[in-house]
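Let me give you the structure first, and then I'll get to my questions.
One protein chain is absent from this view; the other protein chains keep their places.
Think of it as A, B, C, D and E in the order they're written, each chain with its own count starting at 1.
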Amino acid sequence: MKRENAVALRSEIADFMSLEAELVDTRRFEEWLGLFSEDLHYRMPMARNLAHQGIRAGVEYLSEPLDVSWFDEGKETLKTRVAQIRTGVHWAEEPLSRTAHLVTNIRIVDLDGLPDDPTEIQVNSKFLVYRNRNADEEDTLIGRREDHLRRVGGSWQIFRRTVYICQTVLLARNLSFLV
Amino acid sequence: MKRENAVALRSEIADFMSLEAELVDTRRFEEWLGLFSEDLHYRMPMARNLAHQGIRAGVEYLSEPLDVSWFDEGKETLKTRVAQIRTGVHWAEEPLSRTAHLVTNIRIVDLDGLPDDPTEIQVNSKFLVYRNRNADEEDTLIGRREDHLRRVGGSWQIFRRTVYICQTVLLARNLSFLV
Amino acid sequence: MKRENAVALRSEIADFMSLEAELVDTRRFEEWLGLFSEDLHYRMPMARNLAHQGIRAGVEYLSEPLDVSWFDEGKETLKTRVAQIRTGVHWAEEPLSRTAHLVTNIRIVDLDGLPDDPTEIQVNSKFLVYRNRNADEEDTLIGRREDHLRRVGGSWQIFRRTVYICQTVLLARNLSFLV
Amino acid sequence: MDIRSLVDIANGTASREIFVEDKIYRRELEQIFARSWLFVGHESQVANKDDFYVSRMGEDSVILTRDRQDKIHVLLNSCRHRGMKLCRYDEGNTRLFSCPYHAWGYSTDGNLVETPGELVGVPGYEKYYHSELQKKEWGLIKAAQMVNYKGTIWATWDPNAASFEDYLGGMRLWLDSALDHRDGREGGSTVLVGVQKWRTNCNWKFPATNFIGDAAHAVSHVSVNLAGINPSGGKGRRDQRASGHAAFGWPDLGHGGLGFLPRSEEEFPREPSFQRYPVVSEYLAEMAAKHKERRKGGTHYQGKGTIFPNMSFHEDQPRTIIVHHPNGPTQTEFWRYYLIDSDAPEEVKDKLRHYYMTYSGPAGMTEQDDLENWTSATQASLGGVARNYPYNYQQGLGHSEVCDLLPGAVWCGETVTEQNQLVWLKRWAEFMEGRNWDELMRRVPIRNDVPFPMKAKEIA
Amino acid sequence: MDIRSLVDIANGTASREIFVEDKIYRRELEQIFARSWLFVGHESQVANKDDFYVSRMGEDSVILTRDRQDKIHVLLNSCRHRGMKLCRYDEGNTRLFSCPYHAWGYSTDGNLVETPGELVGVPGYEKYYHSELQKKEWGLIKAAQMVNYKGTIWATWDPNAASFEDYLGGMRLWLDSALDHRDGREGGSTVLVGVQKWRTNCNWKFPATNFIGDAAHAVSHVSVNLAGINPSGGKGRRDQRASGHAAFGWPDLGHGGLGFLPRSEEEFPREPSFQRYPVVSEYLAEMAAKHKERRKGGTHYQGKGTIFPNMSFHEDQPRTIIVHHPNGPTQTEFWRYYLIDSDAPEEVKDKLRHYYMTYSGPAGMTEQDDLENWTSATQASLGGVARNYPYNYQQGLGHSEVCDLLPGAVWCGETVTEQNQLVWLKRWAEFMEGRNWDELMRRVPIRNDVPFPMKAKEIA
Partner (left out) sequence: MDIRSLVDIANGTASREIFVEDKIYRRELEQIFARSWLFVGHESQVANKDDFYVSRMGEDSVILTRDRQDKIHVLLNSCRHRGMKLCRYDEGNTRLFSCPYHAWGYSTDGNLVETPGELVGVPGYEKYYHSELQKKEWGLIKAAQMVNYKGTIWATWDPNAASFEDYLGGMRLWLDSALDHRDGREGGSTVLVGVQKWRTNCNWKFPATNFIGDAAHAVSHVSVNLAGINPSGGKGRRDQRASGHAAFGWPDLGHGGLGFLPRSEEEFPREPSFQRYPVVSEYLAEMAAKHKERRKGGTHYQGKGTIFPNMSFHEDQPRTIIVHHPNGPTQTEFWRYYLIDSDAPEEVKDKLRHYYMTYSGPAGMTEQDDLENWTSATQASLGGVARNYPYNYQQGLGHSEVCDLLPGAVWCGETVTEQNQLVWLKRWAEFMEGRNWDELMRRVPIRNDVPFPMKAKEIA
């Protein structure tokens, strides 16, 4: 990819990621869903403490198809989650959590190797998701994300998201908020 | 706005936001004040836990003119705050807190709809402000910010800042540091 | 520097910084080392609580050559640290910590004053480094960084890194992870 | 627990243990917070029928609500079934509190229930409970006594507690000076929308005994004085006060504060104030004139301070209420309310609001330093050695005299004295000893009672 | 500690103190978690020789491991030398656990040691210990008893504890319904790879007494029902259940749950399920047919619930195990396992896995609301006033009858009843009183025993 295209693409993708986070943090969940493709694969695998050999072998995060995950689902389930929040009686989110999704270190993978007008890209990033609810409850999830985006018309859609959180024992009471 | 202008403007604004945070974190408070216009409106409204109807109605954050806020003031008061710190006997900031303002998800609102050389823009962002003071005291404020900037000569000034923190009960002893 | 070059350089440097953080967080430590020059000076000075006069005098962080630091070393020592982790019996990192380096507020210092194709630049940034290990141990270091980069062929290398953390009493059990 | 060894009123000292020790704290929850009159909120927070506002009494969450008959109630916010926090919103409107866990429903609707908070809806009451559950016994716990005093709501869990009026005693005159309209009408004030709530790692007794009139700590506010938030411009943080300002305390009740020596309404001087904001300045001058007119011939009572145990208020600059909710031995959760004339012009309200927020609350340039000091003092009292050295409250010790002008109060003619801290600590000890209300209100003789140390009578 | 004042089985109430007070919690660790049979893990987690998996028993870390003779062991994961957490990985493969601190080595290799976990490697044993260290006495602490029940591993620290079979009693029949293959074979199930572990600020007794069959709280799941995760499509969160579903409890053992009234295998109705996923639907139908065939003439036992103290399981939708590890008086660490037929087709496994994860665990749309409720109830019970009001467990109190079809069980013909919570609390009190195992298993007469409140016999 030409340098100037690369600069523009990075700028555009950062904007997209900021928009995505803003939609979810301002509870525009339905608009947020629109940024994901219908064939979305959304997974948040679980990590284990392994000896260094296991780390080297890349099996720290349980990523086999049949492994249990924190999340491993498609768009329909995400939609159901939004629908549940919208019932107004989903006690884990009623009153609604206040969240802030901080997305940093956004990097398009192998940008040099991409054509000038790519239709699919992989975007890696780091995130800190903060949740505050009720009087004093705070949860913070920190980790990295691998997103796969597809160009759809003038914009982008996420068709695969893999979220690697750093915790093995989840230190939050639940995952009722959207990451 | 043309794509290339958009790319350049985003780049410029991110630089501006980084500079702002750096000035305040390196205690160059007077220079920091210079980035705000004289007609600044600076507000940090308070949030409440409301039922979903209240959230939908957009009244979670108390934003009426007469509502009590964490901050709701103009530039003069901000200057007074800096002056207070500079006395050297403002015990809440003596010894001075060490802060880090992490600003992420910087997004220029409705960039496409803007003229090529806009004079006013709205910049949304997320932030994490960390404060450390004395031996072991840590406070972290996380949330989102809506800034309104005006072009002044070759640079920008903030003329409106609204800060939405996620906490309802503030979990910091005080707000003696600048956000 | 011309505006368009500035935009491109910022974009490139942000990409570099994201890559660096990704390498260390995905434990590609040897590749990570490759981003640092052989004449690297890596320092993390310690902070003290001083009266405002001391802050003004710029001596809050102990930065004299003979002052004790958290880190003050060259590339060889960094390599030794990586080698120690790779032994598989470095208990402080066995099992390995899971880290996330969030780098924000990346700013090239005095960009306007630089030539169009600079060979050395100073890059300031903020960071949050999160570490999780074992069942529930969490450490978070937050602060700012001053990096000095040198252009080497088509890419960049860091030849000086100074890391200012906000804590005076380090609230982490150790600094066995790479910052 | 030997309370008398912890607080030595005669010598003006108190053990640090009472500021840091968990065992003592837990006894405070029982002996003080489960028995005293506590500030709950303001009627304007439940302006309409079925409005509710969730508040605190000590560590307990309570619901303040107005029923359809316009009566206000204070209910313990915990489901009687299995303890669920019943109402999870900070405020709202409902007449039926339905528990998220198993849907027990408690009503405040007088058409439905005899006692507000009564248990009305129990799913499966007939089928699964066989109609045997004694619903009347399992309604929400109600405050034993509740009072709406000029818009402020107070409650106690103790059915034997003295009446609110007796509990307040002469301090009521000062509370009036905060709650009455600037033009001299009774009441007529309200609170601005929005309660500032925040946590600070200090023992709750620091703010209680600071706001009771700790004039000596004014020196700690030198930075705001230098930076200047004086509403008439210039240095300082307040307008100039009238003369005759001094500390007064009620040794039999535990209340106290700083206020003006009572005098005839006409004699009370009224200097210009808020001169940076002419609209405010004029409003206040006009109201003051009306006040003087309306109350002429009467006595002018005015002051600010702490009502035992944990409510403090200020009648003027800034006109506010603050509650120091205990949140563990070394943490306090503050709730700050801002008082204002209900019918003041919007611009006046806005300017006052701005001044108050600049002064008070966690972003207040004055309060920030107090919060820092209370925290540092609490923390520095935790050390194994430091703990052994008592605090000193000897400023003006033994120089107090009865003030005939203010019923039940003592003073020593100064603002700067620790008389009031001792007044408060004396009351603290009386509650902590477990005295019953007859003893607390001195309706019966008390063995080994500790008298408040007064100035020795000069022999003529 | 007067346990009887805390739990009033006859009246169906329990003090809030037992859900929040540290002193009681510490006694639970001694009297309950150091004595009861606890769930440790699944044999598939240590499928190969020398595999290990680190689990918990109460607050203690334990190592589950399979030795080279294919025997499974449960060892306390703390070095006997100076306490180091010996194994710091969540899982792996080794036969020698070598301590990071001073390299004491413990072996599970039967060729080397008599007792697995024996201390074999002590650096400097001859030179520095002069061969005087009694190595046999300083091996890893082993669980006093260990059982592999159809793949699930259970252990107790108490050598005097009743046998696992006696401890389980009739509840075993229900556990079988979760662990047996869908086609009716004994066993044949396994757990999916990956254990969800998470912390929640609730007392561990909330989940224990919730999963024991708290049908009344179904109302709290209305949101997931509305959103709909029914595996056959449409609203709701599960397929329609067969009739005859009710609460059963074992008052002498503390177990209980919801299950089906036993009937002949042939009579047990089997409606279609998982109709959104034909492959699953067909698999389950086929297995059900085999089950009926294989077990014909027998009795169909099926249920889910809690095995005292802290293991809960579900036999069906979702087929899972959850352990409520105590982690302080107001915190629980949950470990959730997902059960599946070992030899089910991959696609069937995958669809079930997806449904289970959508239902359970911290991201489960049903479990999320439970977690919120338990936390809120725990927190709201901490207040100084709230603490004084007992919880209510009177739903169906005194309406229980012996169920002859299910050995040792009582029921009242309904799913909606708090009988089982009382069953559990009764057992809790028996352990907490410090009864010995003869008393606990009623092998000896017990003075002042508290009977379970049963329906009064009608006089004919």
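Criterion: contacts are C-beta pairs under 8 Å (C-beta built on N, C-alpha and C of every residue); 3 or more make two chains touch, one makes a residue touch a chain.
A quick note: this is a predicted structure, and the numbers were derived from the prediction, not measured.
J.: Taking the whole complex into account, name the chains on display that the unshown chain touches.
T.: Looking at the entire complex, the absent chain's contacts are B, C, D, E.
J.: For the chain left out of this view, which of E:S78, E:S107, E:Q196 or E:S273 touches it?
T.: Per the contact definition at the top, the residue touching the missing chain is E:S78.
J.: Even though one chain is hidden, which residues of chain D still touch it in the full complex?
T.: 16, 19, 214, 216-217, 219-220, 369, 372-373, 376-386, 389, 391-392, 394-399, 414, 416-417
J.: Which positions on chain C touch the chain that was left off?
T.: Contact residues on chain C toward the absent chain are 44, 46, 48-51, 54, 62, 64-73, 77, 80-81, 83-85, 87-94, 134, 168-176.
J.: What does the interface between chain B and the hidden chain look like in terms of residue numbers?
T.: Residue positions of chain B that touch the missing chain: 89, 91, 94-95, 134, 136.
The rule we apply is simple: only the chains that are shown with their structure count from here on.
J.: If you check the contacts of chain B and chain E, which chains show up for both?
T.: Per touch definition, common to chain B and chain E: A, C, D.
J.: Touching both chain D and chain E, which chains are there?
T.: A
J.: Quick check: more C-beta contact pairs in A-E or A-C?
T.: A-E is joined by more C-beta pairs in contact.
J.: Examine where the copies chain B and chain C touch and state whether the two sides share over half of their residue numbers (same) or under half (different).
T.: Comparing the two copies, chain B and chain C contact each other through largely different residue numbers, since under half are shared.
J.: Give me the C-alpha superposition rotation for chain A onto chain B, in degrees, nearest 5.
T.: 120
J.: When the C-alpha atoms of chain C and chain E are each averaged to a single point, how far apart are the two points in Å?
T.: About 47 Å, centre to centre.
J.: In angstrom, rounded to a whole number, how far apart do the mean CA points of chain C and chain D lie?
T.: Their C-alpha centroids are separated by 50 Å.
J.: Where does chain E touch two or more other chains at once, residue-wise?
T.: Within chain E, the residues that touch at least two other chains are 88-89, 199, 220, 369, 372-373, 376.
J.: Listing for chain A: what residues touch at least two other chains?
T.: 7, 11, 49-51, 88-89, 91, 94-95, 102, 104, 128, 134, 136, 168-169, 171
J.: If I apply the definition of touch given earlier, which pairs of chains qualify?
T.: Chain pairs that touch: A-B, A-C, A-D, A-E, B-C, B-D, C-E, D-E.
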